[in-house]
Structures are given as structure tokens and as C-alpha cells.
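Read through the structure below, which is laid out as C-alpha cells, and then see the notes.
Omission of a single protein chain aside, the complex is shown with its protein chains in their original locations.
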Amino acid sequence: MIKIGLLEEALNLARANSLWPMTFGLACCAIEMMAAGAARFDLDRFGAGVFRPSPRQCDLMIVAGTISKKMAPAVVRLWEQMPAPKWVIAMGNCAISGGPFYYPTQYAIVPGADLIIPVDVYVPGCPPRPEGLIEGILMLEEKITKRGRLRKFRDVK
Amino acid sequence: MLEPLEEKTYILNLGPQHPSTHGVLRVVLEMEGEFIVKADPDIGYGHRGHEHMAENRNYLQFLPNMGRVDYLHALAFNHGYCMAVEKLIGLEVPERAEFIRVITAELNRIASHLLWVGAYLLDLGAFTPFLYCFDDRENILDLLDRITGSRLTYCFYRFGGVPQDIDQEFIDGCRAFAKRLRRRWKDYDNLVTKNIIFIERTKGIGVITKEQCRLYGLTGPMARGSGIPYDIRKSEPYSAYPLFDFEIPIGENGDIMDRYLVRMREMEQSLRIIEQALDKLPNGPIMAEKVPKRIKPAAGEVYAAVETARGEFGCYIVSQGDVKPYRIKLRVPSFANLSILPEISRDTLVADFVAILGSIDVVVPEIDR
Amino acid sequence: MLSENIKKALGPLGLEKVAPGDYAKTGYHLEVAAAPNQMPAVAQVMRDQGCFLESLTALHFREHFTLVYHFAHYEELCRTVVKAVLPLGQQAPTISHIYPGANWYEREVYDLFGIRFTGHPDLRRILLPFEADFHPLLKQFEEEAEKSETKADA
Partner (left out) sequence: MTIFGSDLFRMIVGLIGVIALVSVNALFLIWMERKVAAHMQLRPGPMEVGWHGSIQTVADALKLLGKELITPAEVDRPVYLLAPIVIFLPVLVSFLVIPFAPNLIIRDMNVGVLLILAFAALTVLAILMAGWASNNKYSAFGAIRSVAQNVAYEIPLLITVMSVILMVGSFRLTDIVAAQERYWFILIQPLAFILYITCATAETNRAPFDLPEAESELVAGFHTEYSGMRFALFFLAEYTNMFIVSALATIFFLGGWRGPFLPGWAWFFIKVYAMIFLIMWFRWTFPRVRFDQLITFAWKILIPLAFANLLLTAFLMKIF
């Protein structure tokens, strides 16, 4: 039993350090997602820079932008095409709650990615800065491994 | 297994999630072998109902939306909307504010073009220029971040001026950036413009004639690449643009290469405008004196156009004398620019199709609004 | 002058109104009012004059729609607005055979307002999902929604 636990832990450690996101941008936040992968912020440092175009080879779906009602079935389908274990980051206010576009007579958008797929980490902002996305990914690592790199920053008083 | 093909053609579905559709565009391709018989773009995957929103908010509340219609050249959209509302309520903008608008909008234009160059090379399979462009772009974002407070979806202009003045550090930063970008041209030339594969992929592909431009209402680099010197900054001068000396680069053949070159040269012209504006920057207020607290224009309508990185953005506002606009129509450039896609992608290969689609420089949420 | 030429060319069509606009205030050089079924002829004139279709949209009023066509020119600064009043429930003739670019604009107007264009080659929804059963920019739609909104608030 202990050995299986160890194996699980090693696997989780590997998973947390190799989160391959999908090339999947919906709107404004996608640009910041690209910026996070580009030279200055470089998601690749954390092993999360391998953007795979095919959902079959991804671990992480970054819902970057507003999900319109027309797009929602495609988002669900893409999520279903990803192999388990898989995670979702809702990036930006639109993916969290509809953001600035949600109001009572809004007809076109899905107010929140969590209405259609399970979301692990929410990164607020309109759009979040790349640093925010990186923190979101580190949070996700923390969630996967139950220990994290972020703690040392958070404990600083 | 694939079913045996009884018909000669078959359907290939490109998108809505596909690496080269820049977001959420979907194109249904009818193919014969690797050749495209018919391309049918299916837009609307980024439809957020901006125009419907406009009817439910007052003029000021709708302002932040403009940064989200076209997030790559957000400041031009800010500019167009502010201009339209200012015309509607008859507001004069102080000169210094106009200068600041021009400087920031041109910086934003360079950022947009840089992103296009990077993303376009990514479409063609070259990854490295993408990161080079982003590296340069970050410098602009730093500058704009300083005065606007955000990196991407700016909401910086107000009716009657700008809320924040620029300081010496920003001016120095702009000059340093201009110097840096000019040095980088050589890198781009060597890496991209003179690259034989790039030339082979872009010369003579996706040719648009002048007549086609007119029939489809193309604007911006798409029209200029075909040799039409149509640039709102010159042909319908607005803001402080008449005060500056700059050229409109145009192409000859209307192919992808020309559109690329037009955009590259436009960046140089934008640098020129920025430098002139910094030299001539007048002193004075940055906000009009009498800006009404509650904007309630008389019944009427107005159409104001600005030149964005993708072409003409026209803001058409109809007012019925209410605090809310009766109707706002956003004439977005990419909508018309994309509508020519079925025409020019007929009988091309998939690879060319990707190249043509990329050269249009679409921003899908802008098309869908 | 282009606007003079357009005026002259539009003369024989017997339009309701052809008048110079107040550019400083509205951004128009020429304001034209026409009946919807005169639109193909007007568009043909504009095309012959070398103008391009800048935008096409509609306004929804209580009794009628107004189709608004903006034309501009690449070389000369001359924006022409053509307005066509369309009673509710009627169809307008398409101009997409004259300006292919109008194809998508008309689809958009159909999508958002439910105005049908006769002779349009491919009148489908463009922005909303194909299965949508409403036209979002109709003002009635909004009133109903406001009612439901007040209900939701209460």
C-alpha cells in the first residue's frame, strides 16, 4: 500500500510539472495566454509550455475568453476528448462568470465555464496578466500534489 | 475507417478549435483532394452581443466594451467611439489630448502589427519569429501599461480627452523603443522577409484585385496591399493626424507578400508619427472644460470612422434623445475583410488557405461582436 | 466633385430625398432616402460611381424598419448614407448581386432583425447558432426581456 501511495505521489509530481495546455483561445484572454507562453513570461519554465493543438494530447484546458452559446457545445466536446486526468483553468472574468458581458437580457454567452465543464482553478482579471495565469498554473500544481511552490511566497508577511 | 468516396468532393471542418483559425473561427471546406472547391466561413463563435449591450447601457457605461471588441487595437476602437460621441454632443477635445491619443493609438497599432507578424509566421510553421515579435511587443505594453493601467483591453480615452497625462519617462521610453525597433528591422528582414521559403509561400498567393476590394468593401492593409491608398488617417483626417508627415505604404500585386510588406512599412510610419508627435507635443489641458456629467445627446445620428490596424472602424450611433443610445452599429473592418475569403480561397491548397486566412489578420470577437 | 456626380446619377431614379449632409455634425456628405425596392438601382449607381459599401444595417422602430446603407469612396472623401424605410413584415430586395460584400451584411441584418432579403443566395443565420429562434436586436424582444427582468428582480 505504501508503495502504491509513493507511486501515486511520483505520478502526481510528474503530472503537476508537465501540464500541457491546449492551443485554445476564445477571445481577449487568449492573447495574454500567448504572452504567458512567450519570451518574457515563458510558461515552459514550469514544464507547461508545450501547447498541443490536439485535445488528445493535452492535460490542461485553459478556457481563455467568453464562451458564447454557439461555442459551448464545442468546448464541452473538446473537454470530453481530452484523456484523463485532465484539468481546467477558467481564465478571466468571462470564463468565471460571464464577466462584463453578463447582464439580465444577455442572450449570447454562457455565464461561466463551470456551468458546462468542471473548473479547477479560477484566474480573475479582464484579462488576467500573464503573471496571474502563471500563478493559476502553480495553484493547480499545488492542487495536484498537495504541496507547492507558492507557499513560500504566500507565507511572507 | 474512412468511407469510400462516392462523390468527388468531401467536407473538411476547420475549427472552431484549430491552431490557425486565430480563436474561434470555423471554416467548412469542400475539398477535392487537397484542393479547396468551396470555403464557407462560419462565424459567430465569439458573438457576445456588444450591439445589444449598447442599447441597454448609457454612453459612458458602453465605453469599456470598446476595448473588448478588437482587443489587439483597442485604443483605435476607443478613439472611434469617443469621436462619435464627441461629435454627437459637440465636444471639443484639447490639442494635447489629441496628441496623446495619437501617440498611444500608434503604439498600439505597432503592437497589433507585431502580433500579426508573429502569429502569421506561426501559421506558416516558423515558431521563432513569433517569440521575437512578442518580445518587442512587451516593450510597448510596458509603455502603455504605465499610463493606461492595463496591458490589453485598454479603456483609456474619455469623452473630451484623456484621463491621464504622459510624463517624461513615457516620452523617453517611446524614443528608446523607436530606436530599438528600428534596430530590429534587420533581424526581421533576415529571419523573415528575405527567407526563401517565406517568399515562396507568399508571392503570388491570395491575390486580390482592386475591383474585388471595392466590391467587398475591404479596408486597411488588405486594400492597401492591392494598391489602394485608402487610409482614414489621410483620406478623412481626424484627431491630430493632419499635423504629421507620414506616408501610406501600398503594395502592387495584392498578394500575401504585399500585405505583409504593407504592415511592416506601416510600423515604420507609425514610429515616425510617434516621434513627430513627441517633438511637437503642446502644453495645455488634457480634458475638455465642459464635459457634461450626464450624456444625453439630442436626437440625431453620427458616423465616425478611424483607421485601426485592420482597416476602417466606423461607429454609427443613432440617438433618440435618451441617456442610452437607440442603436450603435459597429462597422468592423475584419467582417468585410473576411467576407472575401470564399472568393480568394477557391482552388487553393489547404496550406495556401491557411496562409491566406492568416494574411487577412482576423480578430474573431471583432467580427462577431 | 463626386457628390455632385452621384447626385446627378441618382436624379433619374426619382428618389424621395437627395440632399447634401452636414459633414461636421454627422459625417455624411450626401443623404439619400429611397424606397427599399429602389435599392438595387441605387446600389448600381453607387457601384458605377466607384463607391464601396461601407456598412449595411437596420434600425427597428415601432412601426417600421429603416435599412441604412453607408457608401464611401477610396479616392475621394464622400460618404453617402442611403436610408430605406421598410414596413414591418415586408421583405427587401437584396443588393448582394451588385455588391458581393453585402452578402454577409444582409445575413447579419436577417440574423439580428429578422428582415428577409428577396433574391439573397444564401440567407442563413450568421452570428447566432442556426437553431436560435429569436432576433436579438428587435426592440420588442427587449421590452419582453425587461418584463422578465423586473420579474426576476422582484
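Lettered A, B and C in written order, each chain numbered from 1.
In this text, contacts are C-beta pairs under 8 Å (C-beta built on N, C-alpha and C of every residue); 3 or more make two chains touch, one makes a residue touch a chain.
Source: prediction; values computed, not measured.
The chain not displayed here makes contact, within the full complex, with A, B.
The chain omitted from view is touched by exactly one of B:191, B:207 or B:323, namely B:191.
When the omitted chain is restored, the residue from B:45, B:99, B:116 or B:132 that touches it is B:132. Residues touching the missing chain, restricted to subunit A, are 10-11, 13-15, 17-18, 38-40, 42, 44-47, 49-50, 52-54, 56-57, 59, 81, 83-85, 149 (touch as defined at the top). Counting the whole complex, the residues of subunit B in touch with the unshown chain are 1-2, 10, 12, 18-20, 34, 121-128, 131-132, 135, 191, 195, 197-198, 200-201, 349-352, 354.
We take it that only the chains that are shown with their structure count from here on.
Set side by side, A-B and A-C show the greater C-beta contact count at A-B.
Inter-chain centre distance (subunit B to subunit C, centres taken as mean C-alpha positions): 24 Å.
Between the CA-based centres of subunit A and subunit B the separation comes to 28 Å, rounded to the whole angstrom. Each chain gets a centre from the mean of its Cα atoms; for subunit A and subunit C, those two points are 43 Å apart. For subunit C, the set of residues that touch two or more other chains comprises 128-129, 136, 142. Each of the following residues of subunit A touches two or more other chains: 70, 105, 107-108.
Chain contact summary for the complex, subunit B toward subunit A: residues 16-19, 22-24, 44-49, 52-53, 56, 64-65, 68, 71-72, 115, 119, 130-132, 134-135, 137-138, 141, 151-153, 364-365, 368.
Considering their complex, residues 43-44, 47, 49, 51-52, 55-56, 87, 213-218, 223, 228-230, 235-236, 300-305, 312, 314, 316, 318, 326-327, 329, 331, 335-336, 339-340, 343, 368-369 of subunit B touch subunit C.
Partner subunit C is touched in their complex by these residues of subunit A: 69-70, 104-105, 107-108.
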